[in-house]
Structures are given as C-alpha cells and as structure tokens.
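First up is the structure itself, then whatever we jot down about it.
Of the protein chains in this complex, all but one are displayed in their positions.
The first chain written gets the first letter, and so on, giving A and B; residue counts start at 1 in each chain.
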Amino acid sequence: MPKVTIDEKVVDVPEGTNLIEAARLGGIEVPHYCYHPKLSVAGNCRMCLVEIEKQPKLQIACNTKVAEGMVVKTQNPRVEKARRSVLEFILINHPIDCPICDQAGECKLQEYYMKHDLAVSRFPIEEKVHKDKAVDLGPWVMLDMERCILCTRCVRFCQEVAEVNELCVSERGDHSTLTTFPGAKLENPYSANVVEICPVGALTNKDFRFKCRVWFLKRTESVCPGCSMGCNINIDQNEGEIHRLTPRVNEEVNEHWMCDEGRLTYKPVNQKNRLRFAKMGEKDLHPDEVLRAVREMMTGVDPNLVCGIGSAQFTNEDNYALASFLKELGSSHLFYHRFEPAHPSVDDYLIKADKNPNTKGVSTLGFKEIGGDRRFKFFFVLGALPEEALNRIALEQQKKVILFNPWDEETVHYADTLLPVGTFAETEGTFTNCQGRVQRIRAAFPPPGEGRPVWQWLTHLTRLFEKPAPNYTTAPALFLSMANQIAAFRGLDYEKIGNQGMLLKG
Amino acid sequence: MDRVLTANFDHPDVDKLPVYEGRGGYRSLKKVFSLKPEQVIEEVKSSGLRGRGGAGFGTGMKWGFVPQNSGKPIYLCVNADEGEPGTFKDRELLLRDPHRLIEGVIIASYAIRCHTAYLYLRGEFFEPYQKLEAAIREAYTKGYLGKNILGTGYDLDLHIHRGAGGYICGEETALIESLEGKRGYPRLKPPFPAVQGLFGCPTVVNNVETLSALPYILEKGAASYKKMGTEKSPGTKLFSISGPVQKPGVYEIELGYPLRKFIHEDAGGMLPGKILKAVIPGGSSVPILDASEVEQVNLDYESMNQFGTFLGSGGVIVIDEDFCLVKALKVLAKFYAHESCGQCSPCREGTGWVHKIMTRMEAGKGTPADLDLLLNLADNMTGQTICVLADSIAMPTRSYIKKFRQEFEDHVALQKCSKM
Partner (left out) sequence: MEFTPENKKKIEEILKRYPEGKVGRQAALLPVLRLAQEQFGYLSEEAMLTVAQVLDLSPASIYGVATFYTLFNKKPVGKYHLQVCANLSCCMEGAEKVVKHLEEKLGIVPGETTADNRFTLSEVECLAACGTGPVIQVNENYHEKIKTPEDVDRLLEKLR
C-alpha cells in the first residue's frame, strides 16, 4: 500500500485511492463539489485543487491517484488562495437566496464560504446571469437553475446509477443550464437521490420543500420498511412529525441510494388515524382493563385453539415475543402474514417485489405462511390482516382476534381487542433483509397515546396468566434472549449489528 | 528555403489527383512503405517537427506514446478545426492542397499502425469539405486509401467528421468528445489520448499543418527538413497575418525569421498612414508584444518564449495606433466567454466576468479599480482548469493591461475611447 504524506501526516492507503479519499482516511477534508465516491470523476468544480510536491501546477485531488512517496499539501496559502478564488467564481452568478432556500443549513456553498472564504462580493448583483427558478423536473424534484453550480453529479447519477439519461447540461459557458429534454420529466424510480447528492440548493425535494428548516430536524438511523431490500435510511423528524427519509450509506445493501417509493413509507406514520388507546369493541379502555379482559376471555381455553399470527412487517423482536408468549400458553401454532400488493414494483437493483422488510426474519423464527387450517378460535395477530388471510382462517363471529396495530383502520373492525403499537419509526428492533442481513431500526420518537412495543404488552399479559414473565425489559435484552434461542442469531447483539447490519449465518 | 507546405499553392488545379501526382505527390509513400512503422516514427522524431496546432509538442514523440500492445484499434484524428482568432492557415492548406494532407495522413497512420483515421473538420468549412471529399474519393479510387494500399497489404480508411460550431473542439480531447457525438468538453488528463482516446482506444490527434509537412520530411529526409529553421525549432511554418498590413495572408516562413522582417517585407509593411502599435504573434490567446518587442523577436518557439509569449498557431495579428486595445480586449473577452464549454467553474464564470467588465469599460463605464480587478481575475483563472481556455483570456488580459496600462487608464478616465 502506497504511503503518502498529506499535510505532514503519513497515511497508508490502498493502491488506486484518489487524494480526496486518501485525505479522508487521514482525517483531512478536501473541499469538493463535483466529486462523489459512487460516480465517475468529472473534475469540473476545481474546488479540490491541492499542491503536490514536484508538480508545478495545482492538481485536483479527485482525479489524482496516490503514488508512493507523494507529498501533498491541502491547506497551504497557495492552495487556500486557489480555493477562495474558485469559490468566488462559483458564487458570482449564484442568487444568494439562502433565506428562502431549503438547502440552507446543509449547503456546501454556505459551508465552504464560511470555512474558506468570507470575502465580500466583487460582482455586481445586476450583472448576474438569470435563469429559470422553480422548474418542476418531475414527481419528486424541483430545480432552481440559478442555484445550480453545474457540478453534474445529478447528470452522472442518472447515467451511471439509474441508467436513464434524463438530465443534461444545455448551452455552454455561463449560460450552461441543467435541464431535462424540453417537456420531459425526471421520473426514474431513483430520481429523488439527485436531491441528496446536489451539494447546493438547485435540486430540492418537492415532498420536503418549505416544510421544515433542516436545523430543526432530528435524525435517527433506521431501515426502510418499503421492501425486503432494507435500504439503510435516516428518519428526519421534528417533534414527532417525520419530514423526510434520506438514504444512509451501506455499501453492502443500498450503497448511497434509496428508491423514490421507499421515501413515501413515512407517510402512514404521520397519518391522523393512529391507534392511540387500547380498545375493545368501540370503547377506549384503560390498558390494564383490556388486558384483564383478554385474560378472562382466555380462561380454560384449549391451547390448540390458540394461534399466533406474526407479520413480515414487524420486527424480529415483536415476532419473537409473540412466539414466546404463545409457548407460555402452550401453543406452538405460529403463522405469519405479509403485505402483497397486486402489482409490486421490481427491478434488478434495490426495488424488490417482496414489499415486506422482514419476511426472512419471520420465517427464520419458525413462523409458517398462513395455510388453510380453520380450527383456531383465538388469534394473537401483529398488524392488520389482509382480506385473503381473513378468508384462510375462516374468521367468524365466535372467533376472537387480539390485534396489535399502529392504526385504527376501518379494515380492522373484525378485531375484538386492539392494542396500539409503534410503526417502524417508533420501534427499536431488527429486520432481516432479503440478503439475510439483520439490521437495526431505532425509535425516532415514542408511539402516540398508550402505544407501546408488542413485547411490553405481551410481558404484561404473561404476568396476568401467572406464567413466568420474560426476563427482558429492553429491546437489546430481548434480542439477546432471542440470540440464545434461535441458532441463526447466535452470538449477535445490537452492538455487533451496529449501523451496518450483520449477515446471518447459513 | 524549400517550400514544404506551400510548394503547390501556385498551382490552382493541384486539388485534382493527377495534377498533384504530376507535381511529385504521393511519391513519399513508396519510401514510407519500405520502412517499418518505427522507422517512420524515428525519421519524424529526428526531423524535430513540432505540432503546429499551437502547443508545439514534438510530433514523433507524441506518436511514440501510443502503446502497440493494447489489443485495441489505434486511431488518428486530424485536427482541422481551425478557429483560433487570427489563424487561417489550415483552411488554405485544405483548399489549396488537400492531397498533401491526405498523403500526410497515410504516413502518420502507417507510423502509428492506425487503420481508421477521422478528419475532424470545422463545421463552418463547407468549401474545404467539398474539396476534401472529392480528394479523398480520388485517393480511394487510385488505391492510396482503402484496402491493401499500393499492394502493401496495409489498410486505411479516412472519414471526414464535420464539427458543428465550437472553438473548444480544437482542443484535442474536446475534439475526441465531439467526434464521439458529445458536448465538446475537454477531458481530464490522465489518461492521455495516446493511451485512451477516441472510443477508449489509443489515439493521436495531429493538426493539418503538422500532417502536411510529413510528405516532404519522408521524401526529402529529416536532415533536409532540419537544415531549415533553428536548432530547437527546425523547419518551416505557416504564418497567417492579418490587420492593417499591405499584404495580409498566409506565408510559409523558415522558423527563426525575424518578426519585423515578416511584417515589413513579406507582408509588405503597414498600410499607408498606419503605425504599428502591437502584435499578437500566435493567435488571439497569446500575450501581446509591443512595438519595441516586435523589433527584436524571431518567429520561433524559443524566441517567443524569451519575450514572454508563444508562437502558438502562427496567427499574427497586427494592431495599429488607431485601434483601441480596450476594444480589442473586449472583443476577445466576448469570444472566450462565448466559447467556454462551461465545464470548469473558473473558466465558465471567469470568462463571463471578464467579458462583462470589458463591455462596461469599453462603453465608458469602467472604474480605475477595474484594471486591478482584471489582473487579479486573470491570475485566478490561470492554471486552474482542465484545458487552457481560461488561460487564453487571462494571458491577453494580463499582457494588454501591463504593457498598455496608460491606454486603459485613459479610456477609463475619459469614459470613452480617445481613438475613435
């Protein structure tokens, strides 16, 4: 591995590493706009100019590969002067409309200006080149042509990742403009990713625009519940309202991206029809009352008439807790249901036809797909059952359903007892994606009302049945208990899973 | 001096193959095909021929960079995208002696083992296009192009690829991009075209004039070529001269020839009543020379460098005392702003900025501070970008203001031109 000296610091980096990445490995940030680790090198912003010993001209770090013994300076006066002048050029035709720009607070122009420049403008405002603002590019993206610094990250993203050339730069010189073909739309299934890779406020997310200043957002690491890929995401929320989901880097799963469909999965969390209180029939009741009623209802019931229906939409932890509870009751009848839309989107990249985040997990835990077994009378169910599942279990008046659900929906009126639980955004736990990778999701905020995790409800209930209650009082402890019981999870814990997940054995 | 490039210029029908052959055309090929490609490269190396497009890089050396073991096809691109203001020599070569260029293309292609050559022709050049098309057709018919050329087993196709308007496509990697059907964006280097050029294959890009010198060099030998010119700038070169001189036009001159003599003798001197103020010696991109420098400098690469400028494309623009340099700089600033491909921030924004300042200044609305701002911008635009287009306006800006600051200051103070 070549050794290079960057700002007096010796770093050992793999052959073929460029100087931006090499510096990053040494803890040094080389400012840049056009460079992106997952895209081809364009070298057009010129922000990453650095000095390399024995080379008369400054070189762009993004297009320079390390070589043994290379000595690089990223912050001497010559480099800093070049950087300031590049930044000045980039800013002269920029509208500087930060007060009304959604990017404010996470804008590389603002950031580098504060860090490297802070100079007064030498360019008269009236001479700025004017271009179109608020151009509707497609279902997800709004373009402000004036704010664009023409780094072409978005153009390259469409070409190289989405593999649809929907964007181009038109004209030339300082009239160069980012655009689609006239009248055409940016509508590939990954289109919104251009918003995150846009280093400035040129491309903004129509779903997020003007909703919340980014500095009010709190970020929680999570996993997209939209399909079995389990793209790593951040939940950005303010006071319990989610404003956006953004992709989080995981080179083994989603690299830097997520699909547009996945970005919508937060909408039901914010919905008004959340189930806030435990219910029997139409009545809201105190949770203790509901649980006691369930206990009573179950008195003297033959365990073989009781079954648990887990869900590929719920975490491993929730499903495991259900299985444990059923075991205490003496039943080993475990089934699961999953969400199966009639025409699921699918491609050969991140979009999987299985629209459930945890199919692999729930089957690993020993749940079977719902069959035609009609003998059960008592059902403990995670999440609203689809029509088809209801037919299969031959639901009728005498049969009793205890449903754990985040929503108070028309479609769940078959449930005799409703217990409020959190959505993915309010739950701590794990999903196992289609690759067999266990990945953590975290609660961005607590569920509304009396909502609580499935396992908490069940622990409480177990006690009422005068059975030995589970020994876990937190999600990580639950996971450890599961890891002791289920071979596939053996040896794992939350710390090991970390924020990049762990592949299950076998 | 032997006329290497213009020997046929006085023969109007030499664009017809039989006439060209009658004047000794295509005779070099016999010798070329008797040599190994490496030997052709050696011959050109020892001639000291340097690229005539502007950069002046050794032609044989450039060919030598082409890897012969890549397993990919090798391409030759003829750069016929002449467009550097003040330069009009290649157009003359194309119009007046197209077969000489084709002969040169065959020599170069054979040397680098290329079997497909593209002639990137400036989109505006319609008459040259017609001449070249006809000449290439004749060359195919006579077996100088196509399969098994002159029975040697060597195959070569030559295609014309017409540009569509864009000065930057004269930059060799932008030319390659344009040939590939893309926006004419200069490429990052490395990789260099010799290794990864057209369609990702090893590629040599040579200027029309460079290639047109090859028939002479191969036929008469590198030694004869080297006898002309200076030690480091051997041979002859075409110079195009424009401005208020008696005989503007294209001249073949031995390198090392005094600029003063070229202007006052070959080009017939200044028009009556006109006094020479300054000369742009190598196309609009190079620093300007004042009248006293014009007296001392010679037309070769080294002498020009001594005076802080470049031989460039050999486009000599003579400017007289009556012509306003503020206007001259404005015209050039407009040109470079218009022709910037828009890729690199310092060029995209800088050329436009300089143009705006110059437009303001020429209209009498400049301020004294503008001059230092321009000098500062010129510094900030130098050496920061993928290609040298930004440098090409930075150099004139810096040299005009430094050498003729008084004229600029007067223009600012008077709020108009004192000359017109």
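Going forward, contacts are C-beta pairs under 8 Å (C-beta built on N, C-alpha and C of every residue); 3 or more make two chains touch, one makes a residue touch a chain.
No experiment lies behind these values; they were computed from the predicted model shown.
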Omitted-chain contact residue, chosen from B:His161, B:Lys189 or B:Lys416: B:His161
Given B:Ile102, B:Ala135, B:Leu156 or B:Leu179, the one touching the chain that is not displayed: B:Leu179
Of B:Glu339, B:Asp370, B:Asp391 or B:Glu407, the residue in touch with the unshown chain: B:Glu339
Per the touch definition above, residue among A:Asn165, A:Asn391, A:Thr411 or A:Asn471 touching the missing chain: A:Asn165
Residue of B:Arg100, B:Arg122 or B:Lys237 in touch with the missing chain, whole complex considered: B:Arg122
Missing-chain contacts mapped onto chain A: 164-172, 179-184
Chain B residues touching the omitted chain (full complex): 82-88, 90-91, 118, 122-127, 157, 159, 161-167, 178-184, 199, 240-244, 248-250, 280, 284, 315, 317, 319, 323, 327-328, 331-332, 334-335, 338-339, 341
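Quick note on the criterion: only the chains that are shown with their structure count from here on.
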Centre distance in Å when chain A and chain B are each reduced to the mean of their C-alpha atoms: 55
Parts of chain B lying in touch with chain A, wherever the complex brings them together: 166, 183, 188, 190, 337-346, 348-353, 356, 373, 380, 383-386
Interface residues, chain A side, partner chain B - complex: 41-47, 49, 57-58, 60, 63, 82, 85-86, 88-90, 92-93, 122-123, 127, 129, 149-150, 169, 171-176
